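In this view, the complex is presented without one of its protein chains, the others remaining in place.
On to chain A.
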Amino acid sequence: MKYRLDPQPLEWIDRSESMSFDFEGQRFSGFKGDSLTSALLAGGQKLLGRSFKYHRPRSALSLANHDVNALFQSAEATNIRGDVTPVSEGLKLRACNVNGTLANDKDTYIGLLSRFLPVGFYYKAFHKPKKFFPFWERLIREKAGLGEISTQWSAIRQPKQYGFCDLLVIGAGASGMQAALTAADAGADVVLVDENPQIGGSLDYQLVNESDAASARRQLKQRIAEHPGIRVFTGHYACGWYTDHYVPLVGPEGIIKMRAGGVIMATGVMEQPAVFRNNDLPGVMLASGAQRLIARYAVKPGQRAVVLCGNDEGYRAALDMIEAGIEVAAVVDLEWLDKRGHWAEQVKAKGIPVLEQSAIYEAKGKDALKAVVVAPFDGRSCDSGQGKTIRCDLLLMSVGWAPAAQLLYQSGSKLGYDKKLQQILPRELSPGIHACGRLNGAFTLEQRLADGERAAKEAVAQLRGKTVETELTRFRDDRAHSHDWPIIGHPKGKNFVDYDEDLQLKDLINAAKEGFDNIELMKRFSTNGMGPSQGKHANMNGIRVLAEITRKTIDETGSTTARPMFHPVPVSALAGRRFRPERLTPMQAWHTANGAKMMEAGRWLRPEFYGAPAQREQAILQEVQAVRSGLGIIDVSTLGKIEVMGPDAGRLLDVVYTMKMSTIKQGMTRYALMVDDSGVIVDDGIVGRVTDDRFYVSATTSHADAAFRTLSLKIQELGLNVRLVNRTGSLAALNLAGPASRKLLSTLTDVDLSEESFPYLGMREGTLCGYPVRLIRVGFVGELGYEIHMPATAALEIWETLIKAGKPYGIRPFGVEAQRVLRLEKGHIIVGQDTDGLTNPFEANMAWAVPLKSKPWFTGKPSLALLQARCQRRLIGFRLPKGYNGELPKECHLIIENGEMAGRITSIAYSPALGRVIGLAMVDLPLAESASALEVRVDSGAMVTLEPCPTPFYDADGARQTADLTEVA
């Protein structure tokens, strides 16, 4: 570790614990607390990555989680950010985005072609000749992107958790720490969050050698550690701001979804690079990056440095380099020295040459920085004729800052450019949002602490409901800390504005020339700010360039939208723990023990059929035949079951369902069709009358909860005296269907099942196997049958008893698939399968269920009154010829007429009763009424002819469900 410095006062590394890892096949070691980048730099590995487009050599830049040119790849993970990812023992890494090895990248030739790859070239090229496009597409796909995703990944899910606080302080630098303490002292429950593993912020690297800051640092940290009102989340970043101060904090263990009463943004500023030729060479760094490297990791960033200054902070960085034993060859100041403060005086006092009114015209070196060319600078351009070369292996850029204001923008707060500070600053904050510190233009330590205190007092007052005057500008500095034009043109280019996307100054100029002279358009055309760092180093200079070209102000130019996420979030964190509720009926264990193949029906699991998957078709066929010829039993516990009680119960049901329910006789049921206000079918079931003021309603499996909500809503809207009880879970249900159903049931129940006492569509209460039950004679599957509704606790016993007692009749459990075939033979629709989100009852051939004339009002009536005359399609039955053995159409296959879509198949199945394939199709009205054959396009593209036919397909008179079939058979 030849670049490792002696212990630094606030270093993050633990020198007692060494760790080894491999990078590009070479062994490196670091200390616990090292980042991958710091450990590699300490070991002399300066080349850390290759750029996105030109594969240029790149290295560390910020050490602030923005170094997207130092991305690494392990067997499990990709795009690992070396500047912030801690070293761990045994890690094996290689660089992302290289063809071959990092040292010998075969794609470096692309840089030589850069003049042929101007901005937006890929929008314009490769379209012609068209036949070559697949070739270009494949090539571009191969070259594009950064890391490679292993398709052999192991799924990682990081559980999320919810968190709460009165006040969330984002950023634990000087102002954030002070704000947290002030708010907590005032009694607020404070969460202080910082993306770094330790609190302190720039106080710990920019002011690490400032003796004046030491006592403030010590006091702040100690008080925070001891304060019972502050919870500190280090290693967590706030990835977005959402309504009502809902802020996800992303940490190593996943996301904490923090809900705060208010938020103080103390997110600081992001140092911005200068733009000059070869400003991307390894050895060219942000000054704050070098300070972080030294203070946190005790790594020497170079041996001989030049510091480019556009502010005072550059002189502080120069002093820190000297402190670390680095020779500072010169300070290059974009302005006059007399504008600078005491740090500049200290630099001068140390005899360091200061080149005033100068800039870096060019950096030199092939794979790393060897020298810089310094030239006089007039505030806009360099006099290259007077360039002077200075040998160095480290160039620090300290030319200004951009606010880390992404979360502020997301909160709806307004920001604007402040010419005095040459920085975008908050102007108007959204309710509950506060800003302080360098983000707010407070730069000296005193200003930052005072501003933090101010923001906290305002925040606490707001939390307590007081109206407060926001004094955003009170503690702002009155000197610029950013240069307004740290951008130097060069005829040979390679002066990068965006390191992520290899965008040069000329690219932005050309984009504007081509008409993309709006900041959002320029971003999209040039991709400025669209790389992994999301413009953290590119947006500000991009705005400056566009403002200069268009001769507009920074405010007039505007900035791009800062959408969440502020920073990339691992998919594992977003995934969270998997919550997929699964609802089981009381008979679930019996179903699985008896070979049921289960399927999802909403949240429920239902038997699809009973038998081996390989015998699926045969099993379904046998189940259908059992119901038709003997006896079948199906678990329908998933149906919605709702008790509706009270003096206005009938009125409520009249409003909610299309047909009149208040006229149902006690002990009888009626088909119940529910449409929404627009007349679209949303549910169907039955309504049964238990007593004068009590009804029992069933709803479809998937719409049970929604039906309950609709009923509840109407009670409130109409002020009805009705009570509802949703018994979907507490009651189970089964359907015993088939010619032998009455005979079997009569032996087990005290209910009189005779046709006279218990007719079709009747509902009776009694006992079955000693348990209270409600029996309903329904005919969904088209046979004599009884729906048995019973306590969930008794359901399994009743089911097993029926199975046992039904053996002499050949009883067979049947699943959802057999039920679908049985109801299709009867021409009964399934809501959601034969209907879609636009289907009204007229289209579904259910005009009989829409009493527009006889019923004064029901939900959806006005819409249906209009739709009656506007029907555009209709559900019709069809069949295939007997013995058809061609390719079978499927549900959703399209009906084609004259080459145009004219409908779709909604249901199709082989009918054992008819010995042919039958189905339903929703067909455009002219075709539906024409009785012409339908042409359907099947998977292979072939056309199959369907013969329209009336429904029901089976037992059109309904004799089988209304008579005792053991007698008529």
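One rule holds in what follows: a contact is a pair of C-beta atoms (placed from the backbone, for glycine too) under 8 Å apart; a residue touches a chain by one contact, two chains touch by 3 or more; residues count from 1.
Basically, contacts and distances are computed from a predicted model.
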{"item": "Protein name as given in UniProt for the chain not displayed, \"Iron complex transport system permease protein\", \"Sarcosine oxidase gamma subunit\", \"RNA polymerase sigma factor (Sigma-70 family)\" or \"sn-glycerol-3-phosphate ABC transporter ATP-binding protein UgpC\"", "value": "\"Sarcosine oxidase gamma subunit\""}
{"item": "Hidden partner chain, touching residue among A:159, A:379 or A:416", "value": "A:159"}
{"item": "Residue in contact with the excluded chain [from A:120, A:387 or A:646]", "value": "A:646"}
{"item": "Full-complex contact with the absent chain, from A:123, A:579 or A:857", "value": "A:579"}
{"item": "Which residue of A:63, A:95 or A:232 touches the chain not shown here", "value": "A:232"}
{"item": "Of A:412, A:431 or A:729, the residue in touch with the unshown chain", "value": "A:729"}
{"item": "Chain not shown, touching residues in chain A", "value": "159-164, 191-192, 224-228, 230-234, 251, 253, 256-257, 259, 577, 579-586, 588, 604, 643, 645-646, 723, 725, 727-730, 791-793"}
